[in-house]
Each structure stands twice: as C-alpha cells, then as structure tokens.
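Could you have a look at this structure, given as structure tokens, before my questions?
Every protein chain except one is present and positioned as in the full complex.
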Amino acid sequence: MKDSAVLLIDCPDRKGLVARVSNLLYERGANILHADQHQDHALGLFFMRVEWALDGGPEVAGVGHESGSHAGERFDLDGFREAFAPLAADLDMRWNLTASAPRPRMALFCSRYLHCVADLLDRWRSGELACEIPLIVSNHSEVKGLAEFYGIPFEFVEAGEGRREEAEARQLELLERERIDLVVLARYMQILSPGFVGRYPARIINVHHSFLPAFTGATPYHAAHARGVKLIGATSHYVTEVLDDGPIIEQDVARISHRDQVEDLVARGRDLERIVLSRAVRWHLDRRILCYGNKTVVFD
Amino acid sequence: MKDSAVLLIDCPDRKGLVARVSNLLYERGANILHADQHQDHALGLFFMRVEWALDGGPEVAGVGHESGSHAGERFDLDGFREAFAPLAADLDMRWNLTASAPRPRMALFCSRYLHCVADLLDRWRSGELACEIPLIVSNHSEVKGLAEFYGIPFEFVEAGEGRREEAEARQLELLERERIDLVVLARYMQILSPGFVGRYPARIINVHHSFLPAFTGATPYHAAHARGVKLIGATSHYVTEVLDDGPIIEQDVARISHRDQVEDLVARGRDLERIVLSRAVRWHLDRRILCYGNKTVVFD
Amino acid sequence: MKDSAVLLIDCPDRKGLVARVSNLLYERGANILHADQHQDHALGLFFMRVEWALDGGPEVAGVGHESGSHAGERFDLDGFREAFAPLAADLDMRWNLTASAPRPRMALFCSRYLHCVADLLDRWRSGELACEIPLIVSNHSEVKGLAEFYGIPFEFVEAGEGRREEAEARQLELLERERIDLVVLARYMQILSPGFVGRYPARIINVHHSFLPAFTGATPYHAAHARGVKLIGATSHYVTEVLDDGPIIEQDVARISHRDQVEDLVARGRDLERIVLSRAVRWHLDRRILCYGNKTVVFD
Partner (left out) sequence: MKDSAVLLIDCPDRKGLVARVSNLLYERGANILHADQHQDHALGLFFMRVEWALDGGPEVAGVGHESGSHAGERFDLDGFREAFAPLAADLDMRWNLTASAPRPRMALFCSRYLHCVADLLDRWRSGELACEIPLIVSNHSEVKGLAEFYGIPFEFVEAGEGRREEAEARQLELLERERIDLVVLARYMQILSPGFVGRYPARIINVHHSFLPAFTGATPYHAAHARGVKLIGATSHYVTEVLDDGPIIEQDVARISHRDQVEDLVARGRDLERIVLSRAVRWHLDRRILCYGNKTVVFD
C-alpha cells in the first residue's frame, strides 16, 4: 500500500501555476511520484494532479537531495496544507488534498444481479481497491451469502414503487452511521431522488448498460438489439439529478453480430459492466478524477 | 479475382431448408466455397448465403467426386437459376443470385473532405474492392486531381441550399447513364431526398461520424465533446428516408481522453470513418449483406 | 437450459457433404437451431457444426412441417447415431455427437492467484457455463473458502519441485473418481507431464498471461515490460506436451503505456486472463471448438 498524498487542483489558467505549486512542494521536501497537468484552452481552465510520498521515500542512488528534508523523514502534510491555503486562495483554486491513509469507506448498493458486486469484492480482496467496504445494501437478499463470505455487513432495505422515501431515509442513515465516502451502484436498478444525490455530489458512481448517450433508460440491451447496432457498450458515471446524464468516467464496447439475441447481449454486457465500473471505482479511489462542467478529467 | 456465384436467401424458417438448397446445388455439381446460415428464432426467419465456384474448381486431391459434373467444366448458372426458381417460390423465398462477373459498378459521392474517397480509391487500386468505379460526383472541385490520378471521370454537380432538386436530377441522370449499382456517400455531407433514396434501396451506403444512434445530425464530434464521452465512433449504414436511421452495416470506436479537443476528435475520427466505410463497401460488393427490417445480417 | 444435440465433423472436403448431412437430419425430423461450415481450401478439409433441438421445438407459426416427425415429439438421438455412423465411415469423417444433457463435468486447478477461478465460479452460478463442477484442486489452500461458498469439494494436492509424479497420480485418481470431462488450469502455475496431458487430449484448457507466441515461459509480464511493448495480452489454449504451444482458443490484448510498471501489467492482465479463459471454457462447453493440426476452428 502506497503511503502518499494527492493534491487535485482546478483554477483559471494563467502563467506560472506549475512553477508556484512545484516550488512550494520542493521547498517542503516533497518527493513527487507523479505529476500531471491539463489545460482546457477553450474554457481557460487549468487542472493539476500531484502525488508525492509521505514516508520520505528511498534515497535515489547517488543523488544528493538539495532540499532541507532528509530521506526517511515523514512529510509534514498539515504544514503543507497551511502553507498552500493562501497560495490557492490567491490563484482562485478549487483544491482537494488527501492522504492514502485513512482509506476511504465505500458502500455497495446492488439488486439481484450480482456480477458487478462479486467482481468488485474479488478485486478488493486481491488488493486492487484501496478502500474499506463496511456496508452492502440491497433490496434483494441474493447478495447475503457473498457479503458473509467477504465478511461485510449486509443491510436489506426494501425499495421499489411507493417506497423510495422510506428506503432512502434508511439508506442515508446507514451511510452516515458508517461514515461512507463513496457509494457505488453495482447494478442497483433503482432511481435515487435528487435529494439523495445532492448529499453525495460526485461521490455516487453508477454503471449504465449502454454506450451513453445512446440507449438511456430501463432496457438498453433490448433497444440496442432492436436498432441493430454492431457494438454494445457500458458506461460508468457519477450520478446527478438527471437520469443517465452525469459526468462519464469510463466507457467500453464489445463487438456483436446478427447472431446475438438479447440474452447474448446481456451476457456479453456483463463483462463490459464489470470492467467499466471497476475502473471507475479504482480511479476514484486513487483520486485520479476531477469533475468540471458535466465532464471528467481522468489523470493517467 | 474469384470466379464464383453467390446466392442470398431469406424466407420463413421451416425444416429442411438447408437440405433442399444444398441438394439442388449438389445435383448440379456445385463446388461450394462458403456456406452460412442464420435463423432469427424470435421472428421465425431463415437466412442463407452460399458461394460456389463457377469454373469447376480444382479437383480435391485423392477424392473422387460423386456428382455428374467433371472438374474443369463450367457451372451452368442459368440452368441453376431455372431449377431454383420453383423451389424458391414453393418456400416463399426472397432470393438474389449473382456472379462475380460482370463486376458491379460503383459511384462515389464526396464533398471537400477527401480522406474516405482517397482511401477507397487506394483500396480499389490494390484489388481489395471487386468493382468498377466509372463515376465520382462532388459539389466541390477538390477531388478533381485525385479522380484524374486514378483515371476516373469526375462530374461536378452543384448542390446545397435551394438546389437539391436540380442537383439530384443531374445525379440520377449520371447514375443511369453509367448503369450504377452502388452509390457510396464518402462524406458527401448533403441530405438526399426520399425520392432519390427510393430509387436505390439498400444500394446507397453512407458513413456517419458517430456511434449511432448517439449523436445523429450535423456536428457529432462537437456533440461528443460536449457530452464528455470517452470513446468516439463511426457508423456505416444503408441510406433510408429517415436521416441517420438506416440499417447499420458496421461500427467502430476509438478511445479519447479529456486532452482531446474537437479538432482531435475530427482527426481521430477520420481513421474510423475510413475503416467502417471501406468494410461496408467491401462486404456489399462481396454480397455478404442481407437487410431485413431495419437491420443487417453480415455473413462472415 | 437448451435441450439440444451438437454434431461436430471434420473430414476431407468433397462435393455434397452438406447435402448428405442435412438430408439425414431432415429425414429424421431435426429442427436445426444453428449450422455452420468451414473449408480449409489449402488443406482440402471440411468442418461442420450442426445443433438441433431434441425436444421437438415449438411449431413455427403458420408453417406446416413437411417431415414425418411431429412437433413436441422427442428427437431420436440413438436412432440418428446409428444411421449416421455408416455415412460418416463412407466419407472418412471424424465426428463427435453430444447432447446438452447430461452436462459435462469440469475440474478447476488453481494456485494462490484466485481471480480466474473466482470469475469462473461467478459465471457458473449465473448460468453462463453449462457444466457441473464437482472438483477444485490446488497446491495452496487460499481457494478453500471460495470452494465452500460455492459448495464445491476442494482437494489439496501438494505439488512443486520433486513432487510432480506423486501429485499427478493423486490428481488423476481424483479426475477419474469424479468422471471429469474437462480440466481447466485457472492460473495453476505447475507444468503437467506429457503422460498427464496425453490422458486428456484437447480436454485441458490453460490460460497463459501473454499474447502467444510472444513471451512464453514463466514471467511474461516482466518480459513484456523489458521489451517495451505497447499492448499486453493473454491467451487460452489446449494443453499439449510442448509448453505454451497448444492450439490457441482465444486471445485478447489491452493497451499499456510507459507509465505502467510490472505490477500494473499484472493487474491489467488479470482482466485479460479472466476474459480469454472464460470464453474458452464456455466455447468448449458449448462444443464450438474443433482442433485440427495445432489450430482451432471456433464456430460462431
């Protein structure tokens, strides 16, 4: 597990931004692991992600460090935060500074289709996802055994027609109790209210089983089959108030042919859904994603 | 150049279809090169494509042919057609029987964007496309030099606002004069009238620069950029009366990122457009495509 | 679950093969679900796969069946087998006739990397794989909990240096006891002896974590990283006596960049391994694969 800090920045573009940020990091002895910038020239915006070691990192062989910090000495994150705040204010930056510990807390919402949740849990066990998973919520009980196997508390919350208000109240209670940072809708199949969504802005990730914006709504594989497309897709995105319209994080497609019936599309699509959802979750946890407008910057 | 015949069939599904067709071919001594069937179980439809040699083909070493025809003897296509017609009528078949010679005659329509037409011409020269190209039509003159280089007559036909009727009259005249079998809109950028389209059913192929049905209409790359998709696409399809709604022949996509501006999408998209259009044209010329409803069967 | 029979054929190519096979099926009242042929013109070989319903199938609406069999009457598979045998002998056919019931019995071999075995088990539970799984074998105990969760007997068989003979003797005993039809090496990491392999020709499927024939051997991701390739791959294949050299069933690749270290390749590769192995297993179980020479025909 990497012991690092990540700083995400977006602000109006101007000269000297990289210099000022990298100078401050240099002065405070940061050992930068990755840095990436992006400019949206049309909108005049600047985006940056910097990741640096917190544990001082190994000495690079044969290279004398010029900074005042010594290898092995822990980076002073609080000190940096204090020093950075006035700079950020001066440059109109929106910014977010996080450390890899403590790990973020993720809740999984699912229905009776378990391929996405099973895939995320297997990845989590193998160390691919840097988070805690203290909660699985479903309006079906199929996931119970899986939750037990991975040792994760499962909460059954009845949902569906006429019950949304009640269901969401209970879900929000659970999310707060577990101090959840990220909600992942792993084929949850229920529409969340604007009120719910507004509580977790850019912190609810959904997977939609089509190549958005094609085939929004409830039965995209049927619609794809009826239209006779030659590729099917899946899309992971942040949930916003407008259904299937939030910032897209990742998409992928698979080739199909005239031989494939709707049930074949459903089966092929499961592989796409697993992949686009798991990538989105990993990137979010690695703090690689910046939202702006209705789009995302996903840093490499 | 293969010397072969292709039979395309679609009809209501029932038992014994393959047996009856393959028996007739066997009786008449056909050396089958490829055969493929497809059933749409939901609609109760049967589709078949058979290709066989017309030149008798080489003897397969060490295998005595049991049929009455001798290797090297030319297949009697007219005789087959006569024998097949009553069978087809009996089984409610729509069918189409063509030989590789004479080669179909293709016209290219283009505007000032020449990447698709240049690509098709290069493929044609290299022998990838089994057709004649006796005509290139454009409402711009940029293509003139290219047409000359490949030795293909170029006709300038002014089009655009207020001129469609006049332009189409001239175009139809040219298509008839040149006995055109297939019209390829290689980024032609003009909308054809229902009357024009009705004259060439399933014989006009267009390339649309998006992953249909997403982003129909005039500026799909702008729309894709605005929506923040992570893949862009291109689609080749037969033209019908409804814009961007005809049977899809082929689609492909390419990955993009937040770094790509609209002009980058346009550049990346050119590769997709070339590929999906050239595949559609080749498959049509190889008589691999059957339309039904608003969809296509593309035999391997 | 489909109730069907599949006939796989390969033989020297000659005229009339399709006619003779489809006539026999027609005479006996088969309702063909899928049929596909392939010819290798260079080698003069013919390959065919036919699948037909065993339960008589539904009447196609409005179509009178001409054969003697009545809808709803069960297809007489033994009778067909008897009638087909002399025809096959006459035409020098190698052939294989199987019904969907009873389902084939699959054993999973794995090591401590569980992503492939977890993926296969999840697909099996969701009904994607038409088989029984009566046995999981490993030389590590990590898989125990997973096996229990899915209710599958787990056998620990110590393997590794100096123990192969003993290990294989025990494994063969287990395979025989459980009447195993297919062995899947889900990242098993041990090399099987020619003797073992010879007992299950074209019935042991392995996944190799490279795009074969590049990077054979033990550490392909390290080798790929050292060579600086821009795509990594994975390959599923039947196991033969020669390491990493058996008939390839499926391959896939993923894009990487200079940013990816060996551990990133390993993580990305897991997705490829899951996908190429699960496809190979499904196609084998659906009897879509024919081996010839050192290659496979995979019928659509």
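Should a chain be cited, it is by its letter among A, B and C, assigned in written order, with residues numbered from 1 in that chain.
As a working rule, a contact is a pair of C-beta atoms (placed from the backbone, for glycine too) under 8 Å apart; a residue touches a chain by one contact, two chains touch by 3 or more.
Predicted model only: the values in this text are computed from it and were never measured.
S.K.: One chain is left out of this view; which of B:L7, B:M48, B:L114 or B:I205 touches it in the full complex?
M.R.: Checking each option in B:L7, B:M48, B:L114 or B:I205, the one touching the absent chain turns out to be B:L114.
S.K.: State which residues belonging to chain B touch the missing partner chain.
M.R.: On the chain B side, contact with the omitted chain comes from 114-115, 118-119, 122, 126, 128, 145-146, 149, 257, 259, 267, 270-271, 275, 300.
S.K.: Footprint of the hidden chain on chain C, which residues?
M.R.: Contacting residues on chain C, toward the hidden partner: 38, 41-42, 211-215, 227-231, 233, 247-253, 257-259, 261, 293-298.
S.K.: Considering the whole complex, not just the chains shown, which residues of chain A touch the missing one?
M.R.: Missing-chain contacts on chain A: residues 12-16, 18-19, 22-23, 25-26, 29-37, 39, 41, 44, 60-67, 255, 300.
We take it that only the chains that are shown with their structure count from here on.
S.K.: Could you name all chains that are in contact with chain A and with chain C at the same time?
M.R.: Common neighbours, chain A/chain C: B.
S.K.: With centres defined from CA atoms, tell me which chain sits nearest the overall protein centre.
M.R.: Of all chains shown, the one whose C-alpha centroid lies nearest the global centroid is C.
S.K.: Could you give the separation in Å between the centres of chain A and chain B, each centre being the mean of its C-alpha atoms?
M.R.: Spacing between the chain centres: roughly 43 Å.
S.K.: Which residue numbers or ranges of chain B touch two or more of the other chains?
M.R.: As it turns out, chain B has residues touching two or more other chains at 41.
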